[in-house]
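Apart from one protein chain that is not included, each protein chain of the complex appears where it belongs.
Letters A and B name the chains as they come in the text, with residue numbers starting at 1 for each one.
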Amino acid sequence: MKKLLILSTALSGFAFAASAQEVVLMSWGGAYGKSQTEAYLKPFTAETGIKTTMVDADNPATPVKAMVEANNVTVDVVDVEYADAIRLCDEGLLEPIDPSIFPDGADGTPAMDDFLPGAVTDCAAATIVFSTMYAYDTTKFPNGGPKTMADFFNIEAFPGKRGMRKGAKANLEMALMGDGVPAAEVYTILATDEGVDRAFAMLDKIKADTVWWEAGAQPPQLLADGEVAMSTAYNGRIFAAAVAEGKPFESVWDGQVYEYDVLAVPKGAKNKDTAMQFIAYATGTQRLADQAKYIAYGPARKSSGPLVGLYEDGKTEMAPYMPTDAANLTNALASDFEFWADRDTQLNERFNSWLLN
Amino acid sequence: MASSDMPAENDVLRTVDGTPLKAALANASRRARIRAFILVLPLLIFILLTFAVPIGQMLSRSFTDDKFSANMVELGKWFDANGKAAPDEAAYAALAADLATASKERSAGNVGTRINYELPGTRSLFTSAARKADKLEAPFKEAILALDPQWARPDLWAAMRSASAAATLNFYQAALDRQIGADGNFEAAPENVQIYVKLFIRTFVMSVVITGLCLILGFPIAHLLAVLPLRHASLLMILVLLPFWTSLLVRTTSWMVLLQSQGVINDVLVALGIVGDDGRLAMMYNQTGTIIAMTHILLPFMILPLYSVMKTIPPAYARAARSLGATSWTTFRRIYLPQTVSGIGAGGILCFILAVGYYITPALVGGADGTLISNQIAFHMQKSLNWSLAAALAAMLLAAVLILYWAYDRIIGIDNMKLG
Partner (left out) sequence: MALPIYADPLERIWYYSYRVICALIFIFLIAPIIIIMPLSFNYEPYFTFTPEMLRLDPAGYSVRWYDNLLTFGMSAPDAVRDSSWWADVWANAKWVQAAKNSIIVGFFSTIVATVLGTIAAMGLSRPEMPFRKLIMAILISPMIVPIIITATGLFFFYSDIGLSGTYFGLVMAHATLGIPFVIITVTATMMGFDRSLIRAAQNMGAGPVTTFFKVQLPLITPGVVSGALFAFVTSFDEVVVVLFVGSHEQQTIPRQMWNGIREQISPSILAVATILVIFSICLLTVVELLRRRSERLRGVTPS
């Protein structure tokens, strides 16, 4: 009897281990993950017959490093922020991508011209432009809600708890912009020690009233629970909650920090070639336009722009919700990847100890 | 009367086949011991392989980190030859050579990260220098200092010297909030980055509070279950076992639902008029939330050992005390309570050990000031990927837990552990 059990365990282990061609994408979960499943994964499987799987993580950049260093890479494609991709590429943790695999734009433009500037790097290809901004619950501010980044740090005028991402990135820039620094000077100031101190001093103002979130799906949850009055968030998640679920959330675009989000292949991925095939497919004109049907993130190709129309409900126009819409760019900051590739570790350490003290 | 089959005074007792009885007895009991040991052997080997070896391996990581020593070979050789001497042209030449190699092999990030552990902010020195390394020419000292004058810092060279050996105690220093100072010696880290000692203290204090609460809440329940007739006690025991068997995540989630600002408890309090609508109690994402949720989760671990001890206390002693004129408080204090001490000790130490190691609940409801040391270990494992520091913190936690475990063995005895 015991022999039978051992045998069947071994067999089931083998059965599950031997997988045919497949692509495993590790992404951020929630509404964004769902948009990728609908726009990239399902059509890819329908066209090529290759099995696709979605795996969720709070921030796929950290498992990548852990997996490659432990020599145990279980995913094939990861979706990471631009600055993280640069850093990981520098450290040799990502496979280089051959730029010739990208298809031309649907209107005939060569691929490299069709992508937005800087969208394709040695090891990664951008799919979307996303933004970290903040949103508030309109029911909590019946007499008018906050309008600027400075309002986010103003507890007296706009009482209630705040939600912020648990990390230094984007928070420090927003703190400086809330302190009145114009977007063009943020990184110059942040490169100095006094600038960093100034940002932390600004964050100190709201530290006692802040709830720190780690997963992208948490800010809409916190707002809906009434746990916070306003929270920074990835703009697409707020869109999904406000439009798809009808929640009374209003986005504030003043002081938004936008960045590319890219697909990359970890070094040592098991299905490297299928992964490359998938990336080339997912960054095609129509695919990028399609993902904008499900969530308010701007496509990284110029030819996709005109193809973006309505949300999947068939009624809502997507354009006003995009980070790159003219109306939203009045005081916007493009995240500086070089700055974060260099200073990410150090500033996060400082943030961590600031948080625990 | 002497008889041939009566043993003489100095004759040794023998068994049938002639061996002395003592020897035969010793032989038999040794065989019995070996048989008993062989029964335990498979499990012992299993536990050693799947548990002791992995943990030992991980703890050994806390002593080694070769990110610097494996990649900066030339500089390592210079340090071996020159010890604590100030860096000269040869040192800078070695540094330049190593940076060029690092740039080719893309290991500059790792090298910088290793030094960054000791001196925050230095990682970018290495990555930017590596990018420009192949353009460096002699004299190297000037060339490197021209890249960035920070290369002359004595604490930087002290950090590099200590990192050029893979084996190091620096991570334990970091776990005790000590850093390399400006002159290159270890000293206490600046106030605003001293987190680990505080976190250890916070963990132990909160665990004591949680254990105390479990004791206060668990004692009456255990007593009730022990004295009720078994029929009724079994039914009530279901109310204790059901939370015990319910998934930890489910229980934590329900506490999130209950403790939120707009959660059930606050809504009830507002409806009853005890608190105003804007004065809702903040019970989530702070220490209060962690304490309440963890007390609930650990309560069965206090109730079950207490219950099994209380069941064995004969009621006759209490009745005898009453008949001799003691009040019920005196009976409880002097007769009943001393008999339950072993149960209190068993449940208390068990609860405390489990509380100290908890990870999931503080991660979900603790917010920033309800996090415990396990969360920091997990952070270094999964987010900052400073595995050596995580291992050093884990080693210290493990040492504390093992001391408590030994104390438990001394006071109660491992083989007396009962779970109802």
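Simple rule for what comes next: contacts are C-beta pairs under 8 Å (C-beta built on N, C-alpha and C of every residue); 3 or more make two chains touch, one makes a residue touch a chain.
Bear in mind that the values here come from a model prediction, so they are computed numbers and not experimental data.
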Quick one: say which of B:A24, B:L145, B:L228 or B:I411 touches the chain that got left out. B:L228
Pick from A:A215, A:L307 or A:L329: which residue touches the chain that isn't shown? A:A215
Absent-chain contact - pick from A:T53, A:Q277 or A:T316: A:T53
The one residue from B:P190, B:P220 or B:G279 touching the chain left out of view is B:P220
Had the left-out chain been drawn, it would touch chain B at residues 29, 32-33, 35-40, 42-44, 46-48, 50-59, 61, 217, 220-221, 224, 227-231, 234-236, 238-243, 245-258, 260, 262-264, 267, 296, 299, 322, 328, 353, 356-360, 364, 374, 377-378, 381, 387, 390-391, 394, 397-398, 401, 405, 409, 413-415, 417-419
For review purposes, identify every residue of chain A that touches the missing chain, sorted by number. 2, 5, 9-10, 12-13, 16-17, 24, 28-30, 33, 42, 45, 53, 55-58, 70-72, 74-75, 214-218, 221, 224-226, 245
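Here, only the chains that are shown with their structure count from here on.
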Provide the C-alpha centroid distance between chain A and chain B, rounded to the nearest whole angstrom. 34
Chain A residues within the chain B interface of the complex: 62-63, 65-66, 69, 87, 90-92, 161, 210-212, 225-227, 341-343, 345-346, 348-350, 352-357
Hey, which residues of chain B end up touching chain A in the complex? 105-110, 113, 116, 120-121, 123-124, 127-128, 192-195, 198-199, 260-263, 284-285, 367-369, 371, 376, 379, 381-385
